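Here is the structure we will look at.
Only one protein chain is missing from this complex, and each of the others stays in its spot.
Naming follows writing order (A, B and C), and every chain is counted from residue 1.
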Amino acid sequence: MTGAGRRHAVAVILFAALALLAAGCGDQSTLSPHSKASRDIATLWWWMLGAAGVVFFGALFLLLLGWTRRRKRGLPVFGEDEGLTTGLVVTFGIAVPVVTLIALFVVANFSVVSATQAPKTASTAMTIQVIGHQWFWEVRYPGTTAVTANEIHIPARTRVNVVATTTDVIHSLWVPELNRKIDMIPGHRNRVLLYADRPGVYRGQCAEFCGPQHAHMSMKVFAQPPDRFRAWLRNMAAPRRAPSSPELTRGEQVFVASACASCHTIRGTSAHGEVGPDLTHLATRTTLAALTIPNRRGYLGGWILDPQHIKPGAKMPAIALGGADFQAVLDYLQSLR
Amino acid sequence: MSATRRKLPLDALQWFGLLGAPLAWMTQFLIGLSFQFAQCNAAGTTWSLPVHGWAIAALAAAAVIGVLGLGAAAVLYRTISSADEGEIPHAARLRFMSILGLTISSLFIWLILMAGLGATFTDRCVQS
Amino acid sequence: MATTTTTTAARARVDRLERIWEERPGLLGWLTTTDHKRIGILYLFTSLAFFGAGGVEALLIRTQLLGPDKTVLTPQQYDAVFTMHGVTMIFLFVIPISIGAFGNYLLPLQIGARDMAFPRLNALSFWMFAASGIFIYIGLAVGQAPSAGWFNYVPLASKTYSPNLGIDFYALGLIFNGISSTVASANFIVTIFKLRAPGMSLNRMPLFCYAFLAVSFALLFALPVLSVSLIFLELDRQLGFHFYDIAHGGDPLLWQHLFWIFGHPEVYIIILPAFGIATSIIPTFVRRRMVAFPLVALAELLVAFIGFGVWAHHMFATGLSTATTVYFAAASLVIVIPSGIQLFAWIMTIVTGTPEFKTPLLWIVGFIVFFIIGGLSGIMFAAIPFDQQLTDTYFVVAHFHFVIFGAAVFPILGGLHYWFPKVTGRMYHEGLGKVSFWLTFTGTMVTFFPMHILGLLGMPRRNYTYPRDMGWTGFNVLESIGSYVLAAGLVLIAVNLAMSLRRGAPAGNDPWKAPTLEWATSSPPPPYNFAVIPAVSSPYAMWDPEDREKDVRNLEAGVLVLEQGHETPTSTVVDAEWDEVVEMPSDSPWPISLALALSGMFAMLLLAHWVTAGVFLAFAALVLLAWHSKEPQEA
Partner (left out) sequence: MSAVTRSTEASGGAEIRGVERNRLSQPNGWWGIVLLIATEATLLLAIVGTYYYLRFQATQWPPRGIAAPSVALPLVMMGVLLLTSVPMQLAAVATRAGRVGPTRALIVLAMLVQAGYLAVQIILLRNDLLDFSPAATAYGSIYFTMIVAHHAHVAIGLLLDVGILIRLIGGLTDYRAVGVRAIALYWHFVNLMAIIVVLTQLSPSL
């Protein structure tokens, strides 16, 4: 290879590596698995990519051969041998694909599927209910009174059985780094296994078109060490702590008196709305509106005053609150540890 | 040899070689799926159907018909190839259809076996 | 016969045919035409208009996704645009142009017939297609476009979650479009079975016709299931039935099953005509017969048949039982073999022939490259766990754009160049053709290949926007740039062909020395196609000189000229032995009247005026009675 050729080749390899690296990073990538299920799928993908590469470049080679030999008829060595050409078509068009496809069928639909299909409930340590709404995730922990939204906490290195249901249209629960997606279909209780190799934050998103705000229906799975998870769960199960200062009490009264209470629930108060997410421990969440905005005072205020600006089409109406009341409610919401 | 050749129903062989295996697969497919839908839905709680039993029966029957289809196409192909020029009317078309029959039947036998064995070695009503 | 006929007897016969088959000029001629060539041209321009609309929708989508959190389109507008993009491209462009334009124009010519078996039915299927397209686009115009995606899953498409008329426009428009396609497919099947030139037995039929036979059977059996699912949807929406309503015993998955039983054969319906076009172009420019002819013919029929047994691979993530998915995964893997046979046969034909890489063959090589990549990613979806990980992401968007744009539209664009001289009598500009190919090829690759990576990075499909920090921005910018390059390439094709309409060099009857019978006629072919029905002894009729000389002798002797009226021979199904001579109806006002009556009925159904809809239906019945009152021999 000439100098220029070699430099050219290095550039190409670098670009390819860069592209693959890019594919690896990003915190919702199917190529950075953190569980046996996702790892099996990723391995299956790399093997399939390799086989596909062989087929593609083989065909490309033949097309180039056809171009270079465009003046000459018949095969390079064997000339115009009709029987051999048909034989090649039968071999590479039927025989070789049949063998490869049988292998793919057995590997993918028997060994890998055993890791990705719904787990036997007995083989799982705990169960979580994730309920799809138009455009956020309600999360419940059966056996406790804990209810949260959009941020699922699970103990690391534990087989968690997730029951996925929906209250309105079809959604799809999908955390690429932990497992394949499972559709949430009215009237069906589909189950999927969530298992995280090690503690960490794994992002997921709704993967079945469910209306205008389908794009802003994301979630996070926090895999925590078991003891930290149990502490979190205990806190989640508890109702809200009584407001410690007069401002917070006033904030709670404004909240309960306003339209907010008709949609949201804060356990321990008279707010029992079922439409919106449970806000009992809102301040423990890192994000708001299904990961659309971070959970900071400025964003929280902007979201309350004009949700349609942030999530056009969202079902939450704009709340008209005066200056002082507004600040009191903000303080109160930020106190809901 | 030519005496027996005239006796063979060439058109019947042609159509059975072409359509036997595909229709056998279609039947196996419909039987297998019907039992899956009947057993693995809400109604399944009220009865327990022999899902695997029927899957195996359908697999066996379809495979036999597929092989017979392949045999029919092979007999037709050999008959046409061994006959001398012009002896059999529409020989070119019959030879063309026998080649089609050979390929179709072998592909469908493979599909019948793959689908049937796949369904047999999979647990019943495990939600995937 | 286009060859210079010297004898006066032959000349007299041709003049008599000219007078008998002379068509009514002017607009009225076009509105009442039953000539398959005129109907093909009507289909061509109408579907290209919808291609423009679909293209604009695609560019809107790509502009909205150029960067994170952009506001080119509101979410509601984006949903309407991507739904209309899908519906337009599939139902109003790629199928009508390949079946309506290419199929209608070329099939009778390739089998040596003078027209389709049912010419008036052929006109009806065009007018119903045009009416259904306008019907759906009226929905967009009045701001009631469907916005639940082209496969329109329930309950999002139910009255509760899509209260406006958008979904009703979608459902009734597609039932109307479905009737048009079903009628057209029945017409194609009877034409291929009964109107082949005497002597064209099944082993002598061109591969183009096998593709159209396969696609017609797939359409025939797939569309009724779509109509059933749409009728159920309309009954649910307008009369409060409960087919898909879980609270009263229905099931949303019923819609998915019914839709995909139609849906997957539909995507093979999209690609099969493209196989037909590719298998027509390759032998011409490679100057040799197709390798393994029987296997390629079989492959096209097999794709259509197995296509009916794979539908639930669109539903692997909906929680079906593993044993059920295994049936569909097995069939989804076996359906790879027909594509493998065809791909390898095409490539071996190019390798063993002497290819001349003119624009049509370039498009077909581009098609082969995209079809290999699209096919390989398709095989991956037959692996159940991989499908469950990457369905509904941009990886599947990449797959089907490779297989629909790369592998169905490329042969259509190649076919436009290849048959341009036959339809217009002029040659397109070769240099401009090559430039527009490479521009479109690059644009397509740059637009759709990064989508594979986006899918692997976890970007779901149908998101009107995406967050900044997901690592998706770079690829989306690349894709949007690619889509503009792609659009430029398509515009360049339009310029090349439009310019060549007037300034192209005269092309003559057979500029490519092609093997199929349409090149035996003049360019453009006369209304009666063939002065004498051609003799056929192989699928490459034009490459059998002795048959063509026999045609000249037949013309002089008056054998198979059939100049006593609008006549064409019918032959037996398998061996095409000459059976009878049938009289064909010529221009008729009834097809367009029936299409208008049915349009009225569907409009009234949309507005839930049941009685008026019944009146229109009665009017349609009367038109049908009038349709049959004038019998062909009385025309």
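By our rule, a contact is a pair of C-beta atoms (placed from the backbone, for glycine too) under 8 Å apart; a residue touches a chain by one contact, two chains touch by 3 or more.
Predicted, not measured: the structure shown is a model, and the values here were computed from it.
The missing chain, though absent from the view, touches B, C when the full complex is examined.
Checked against the hidden chain, the listed residues C:D35, C:E57, C:D79 or C:D245 yield one contact partner: C:D245.
Contact with the omitted chain, checked across C:S162, C:T570 or C:S593, is made by C:T570. When the missing chain is restored to the complex, the residue among C:G67, C:P224, C:P511 or C:P526 that touches it is C:P224.
Counting over the whole complex, chain B has residues 34, 37-38, 41-46 touching the chain that is not drawn. Although one chain is not displayed, its contacts with chain C can still be listed: residues 117-118, 182, 185-186, 189-190, 193-195, 220-221, 223-225, 227-229, 231-232, 235-236, 239-243, 245, 248-251, 254, 257-258, 261, 559, 564, 567, 569-573, 577-583, 621, 624-625, 628-629, 631-633.
The criterion applied here is as follows: only the chains that are shown with their structure count from here on.
Rounded to whole angstrom units, the spacing between the C-alpha centres of chain A and chain B is 43. In this assembly, the C-alpha centroid of chain A lies 37 Å from the C-alpha centroid of chain C.
Contacts with at least two other chains are made by residues 103, 107, 110, 114, 118, 122, 126-128 of chain B. Multi-chain contact residues of chain C, defined as those touching 2 or more other chains: 295, 319, 322, 325-326, 329-330, 333-334, 337, 384, 388.
Interface residues of chain C facing chain A in the complex, by the touch rule stated above, are 74-76, 79, 148-149, 153, 155-156, 161, 246, 251-253, 288, 291-292, 295, 317-319, 322, 325-326, 329-330, 333-334, 336-337, 340-345, 347-348, 350-357, 365, 368-369, 372-373, 376-377, 379-380, 382-386, 388-393, 453, 455-467, 470-472, 474. Per the touch definition, chain A reaches chain C in the complex via residues 19, 22-23, 25-31, 37-38, 40-41, 44-45, 48, 52, 55-56, 59-60, 62-63, 65-67, 69-75, 80, 82, 85-86, 88-90, 92-94, 97-98, 101, 104-105, 107-109, 112-113, 115-118, 134, 168-170, 172, 174, 176, 180-183, 185-188, 190, 203, 205-215, 218, 291, 312-313. Listed in rising order, the residues of chain B touching chain C in the complex are 22, 25-26, 29, 32-33, 36-37, 40, 51, 55, 90, 92-93, 95-97, 99-100, 103-104, 107, 110-111, 114-115, 118-119, 122-128.
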